[in-house]
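This structure is in structure tokens; I'll ask about it shortly.
Heads up, one of the protein chains got dropped from this complex, but the rest are sitting where they should.
Up next, chain A:
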Amino acid sequence: MSLRVLVGVKRVIDYNVKIAVRGDKSWVETANVKHSVNPFDEIAIEAAVQAKEAKLVGEVIAVSCGPPKAQESLRTALAMGADRAIHVEIPDGSEKTLEPLAVAKLFKKIAQDEKMLAGLLNWPQGTFASKIDLNAGDKSLVVTREIDGGLETIKTALPAVVTADLRLNTPRFATLPNIMKAKKEAHQEVHARRPSASTCRRASRFSRSRSRPSARVVAVSPTSTS
């Protein structure tokens, strides 16, 4: 069974845009503002597609959690070379309150649905990767990470989570023919299910349980929010 890569993709305000705060201070101005794929996500897609072209990886799946417009980012991922795209659709506007843990749990669910081995929380990770060497044979990964003091090289088993840093690669342009093809490729739509709704409040629940004064020792459970 060949290796597969799940790449998270997010539609964000373009990095060139001057961010303005809304008049009512509720959020930043997003109407009529140019959005694009997060540049780091593009680097991640590029790394995955390069691994596929080097025949180290069999399939690249792009995932995005977001409102309907997130499909634009998924189409870009497809045009760059991803094989499939999964859109976890959440209502327009609720992306403001979507918490990282909720997204992480959605990824875990997708990984399990896609029958990728083991649960997310038990996987090793290599973050701020500026160089990745994938060894499909013995299912391991050597990741060079950019850390404050310089570079750190680690070796992990697969499956693993990797996050991309700027110097990992230069993302390719999506070609015009691929853009036209991506428009026709069907992608799965998965609607956000209840578990995600409840995990949206993770930050507040965590901090609330920590700061709540208690007279006796309570068994601290790291899974209190699941």
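Quick note on the criterion: a residue touches a chain if its C-beta (ideal position, glycine included) is under 8 Å from a C-beta of that chain, and two chains touch if they have at least 3 such contacts; residues count from 1.
To be clear about the criterion, contacts and distances are computed from a predicted model.
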**Q.** UniProt protein name of the chain not shown, from "Myotubularin", "Medium-chain specific acyl-CoA dehydrogenase, mitochondrial", "TATA box-binding protein-associated factor RNA polymerase I subunit A" or "TRUB2 synthase"
**A.** "Medium-chain specific acyl-CoA dehydrogenase, mitochondrial"
Q.
For the chain left out of this view, which of A:A31, A:I147 or A:L176 touches it?
A. A:L176
**Q.** Residues in chain A touching the chain absent from view
**A.** 36, 72, 75-76, 79, 173-177, 179-180, 183
